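I have a structure here, written as structure tokens, and I will follow up with some questions on it.
Yeah, one chain of the complex is gone here, protein chain that is, but the others are all in their spots.
Residue numbering begins at 1 within each chain, and the chains themselves are lettered A, B and C in the order written.
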Amino acid sequence: MATTSIAVVDDRLFAAVLARADDALILGHRLSEWCGHAPMLEEDLALANIALDLIGQARLLYEYAATIENAGHTEDDYAYRRDPHQFRNILLVEQPNGDFAHTIIRQYLYSAFAHAFWQAMTSSADAALAAIAAKSVPESAYHLRHAAEWTIRLGDGTEESHRRAQDALDALFPYTGEMFAIPETETDLIVGGILADPATIRPAWTASLDRILAEAGLAKPQSTWMQSGGRRGRHSEHLGHLLAEMQILPRSYPGAIW
Amino acid sequence: MATTSIAVVDDRLFAAVLARADDALILGHRLSEWCGHAPMLEEDLALANIALDLIGQARLLYEYAATIENAGHTEDDYAYRRDPHQFRNILLVEQPNGDFAHTIIRQYLYSAFAHAFWQAMTSSADAALAAIAAKSVPESAYHLRHAAEWTIRLGDGTEESHRRAQDALDALFPYTGEMFAIPETETDLIVGGILADPATIRPAWTASLDRILAEAGLAKPQSTWMQSGGRRGRHSEHLGHLLAEMQILPRSYPGAIW
Amino acid sequence: AGRLGAFQARIDAEQKIEPNDWMPEAYRRTLIRQIAQHAHSEIVGMLPEGNWITRAPSLRRKAALLAKVQDEGGHGLYLYAAAETLGVARETLVEQLLSGGAKYSSIFNYPTLTWADIGAIGWLVDGAAIMNQIPLCRCSYGPYARAMIRVCKEESFHQRQGYEIMTVLARGTTAQRAMAQDALDRWWWPCLMMFGPPDGESQHSDASTRWKIKRFSNDELRQKFVDATVPQGHYLGLSFPDPALRFDEATSHWHYGAIDWDEFRAVLRGDGPCNRDRLAARNRAHENGAWVREAALAFAEKRRRKAAA
Partner (left out) sequence: AGRLGAFQARIDAEQKIEPNDWMPEAYRRTLIRQIAQHAHSEIVGMLPEGNWITRAPSLRRKAALLAKVQDEGGHGLYLYAAAETLGVARETLVEQLLSGGAKYSSIFNYPTLTWADIGAIGWLVDGAAIMNQIPLCRCSYGPYARAMIRVCKEESFHQRQGYEIMTVLARGTTAQRAMAQDALDRWWWPCLMMFGPPDGESQHSDASTRWKIKRFSNDELRQKFVDATVPQGHYLGLSFPDPALRFDEATSHWHYGAIDWDEFRAVLRGDGPCNRDRLAARNRAHENGAWVREAALAFAEKRRRKAAA
């Protein structure tokens, strides 16, 4: 056996579903790293809760991807047996937890998008995706509320919390562009009403940001330069380390059932 | 393939050699984690240098172990294809780097032993081990000098460096007992003059500690309680994380040549 | 003496004592110590299992483990709340934990070394905890008894989940089977120690029994655990690391060998494999989170003033 990695088919819907599953899994994994180490017990619970929701979303999406691919792969094959360059998550979700402000701002930037995205997806022409969206909407609403409230609290808390929140916002904002970029492979899916058009989601995202950052007293970064690459499998250096830890058991015991 | 791990023979000399190789590899790996992140450029170089020596020692020892085992295994099989419980290094060397004081004190406690050990081993009845010892003596002399000088510098530097050095010493001292414990499987090797008797090494170790700690103004921990388990494959939680990162490529691509 | 008599009469009649009821200071102190110790155990207990969340070998297991550790945090939260009904602030209790002044279950001072340890903790550690805790559902102090009902329900779910992990491993590959056996070997004796010292040496028991905080002796509970667990292990084809273990036809109990109480006392005084790591991890989380808690307080204060203005 020369590799324990799987190869996956080249299909547009499959790729689009896999990419969203990867977003949810990687962000869920990052949040799960906090477990037992959060600033207060209530946040240990809240972050674990959000992580659980996201891993749950990832599992539904992988399951659907497996149906589309029809190659006998399971959710665990996708999660544990792909190399970093085979992951299609956006770079934002793989960024390290950093301090609590980085985790919250990352979550806020993502959830403000994801909530609007899943809302739009409830009317997807693809019934399976619409069903996953319907389940995800109340979850993402909670994730957004939690992250937005903390963003305000940190932004308008102490001098230190304000500084940390602004640092996090400045550092993470360049990773938001990928949420709105449309890979060439997805244009047909958008035209076909299967995927929500990011352009229709941006107004809700921008409105949320303007309102929450104003209330938090945080300055919206003016930089228009954006990082990208995740959707093409070109990640940051962080993803490889995350996956090494996540995948070590299935990689060490190929074929074992756990 | 149900596992990418190897099984190794149960042989006393082989086990003893493997255990010393594991000590050197794991400590070398830990030191290599500093590369590019040390407090000053000179220490980036020094820590890398010591790491290189240790990895070099590990390679010689693994090579000799492979000869004894005679099962077609290579140094890389031992390093990359054993599970954590198959490693036989002492717990001291797998402890996390912590701050620079923890790294230095760990190195000092180990090197003060290792230098005396390799000196004694130059007259081992086993010619191969005696040759490895001869090569290791000047290296361990340098490691000891480097760590001892820094121990003194930190202990007698600022209030903060003194506190950090004392904290590190208190935290790591309970891991020194394993260096002097004699696993049942090694008594014959000691009687046969193949392995140095730790009892004959302790005076040199204690003398070094008394002298260096006195000069550093650090208090020798009075606790007589000692951690153990490494030589039996019962490690701390830290080793699994270290190996997950170290082994991910060979585990993901079984059989590939790099 | 009249109040004390009436108090004991209510307890004897299996009536619950509630927060606003009069109670003897010793009763209050005993309960605070016990509930706090229990809460601390849940919190510290998040660490050994949390150590495997990022390495769980399947998404289903990852989600289940995350949910389990979250449950433990939840238990900690409502146990602290139960303790607060006795007039002690959560901050005070947390400070006692962080400074090393308060105890927590020694079992969490052992490391989780393989995935099988997650199975073993569910099966054995939660199994032992349930034995200890089921009688507490009838504890004389109302808030504690009610908290324990919820805790026990969730713990027994965790226990079944742990046993299921062990089952899969025991029926898995050679390596997985060895992993399961090794976990049982390492966790068995520490789990027996979870029930505390042998009856002759146990402190606090007399008053706790009279107050119906404690309804069974340490040795009684330990025997119940052994009797329930040994057949489960044998069913999986695993062996217990106790050569003296045998079924005693006369008593219908599993007889077990001598427990190493020196190890128990060593871990209790701080010399277990992970005592320092566990306390260090809790302290690090607390220190790293200080600025967050300060920010939340400052924000709440600002909003309060704004609302008042």
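Heads up, the rule we're going with is that a contact is a pair of C-beta atoms (placed from the backbone, for glycine too) under 8 Å apart; a residue touches a chain by one contact, two chains touch by 3 or more.
Only a predicted model underlies this, so the values are computations on that prediction, with no experimental measurement involved.
> Considering the entire complex, write down the shown chains that touch the omitted one.
Within the full complex, the chain left out of view touches A, B.
> Looking beyond the chains shown, say which of B:Asp44, B:Asp167 or B:Asp197 touches the absent one.
B:Asp44
> Touching the absent chain in the whole complex: find that residue among A:Pro138, A:Pro203, A:Gly229 or A:Gly255.
In the complete complex, the chain left out is touched by residue A:Gly229.
> With the missing chain put back, which residues of chain A would touch it? List them for me.
Chain A touches the missing chain through residues 2-3, 5, 83-85, 171, 174, 223, 225, 227, 229, 234-237, 240, 244.
> Across the whole complex, list the residues on chain B that are touched by the chain not included here.
25, 29, 32-33, 35-45, 48-49, 51-52, 55-56, 58-59, 62, 75-76, 79-80, 99-100, 152-154, 156-158, 160-161, 164, 245-246, 248-250, 253, 256-258
In the analysis below, only the chains that are shown with their structure count from here on.
> When you average C-alpha coordinates per chain, which one falls nearest the overall C-alpha average? Tell me, please.
C
> Using mean C-alpha positions as chain centres, tell me how far chain A is from chain C in Å, no decimals.
Roughly 35 Å separates the two chain centres.
> Measure off the straight-line distance from the CA centroid of chain A to the CA centroid of chain B, and report it in whole Å.
Distance between chain centres: 41 Å.
> Which chain C residues sit where two or more other chains touch them?
55, 173, 175 - these are the residues of chain C that touch more than one other chain.
> In chain A, what residues contact two or more other chains?
Only 245, 248, 253, 256 qualify.
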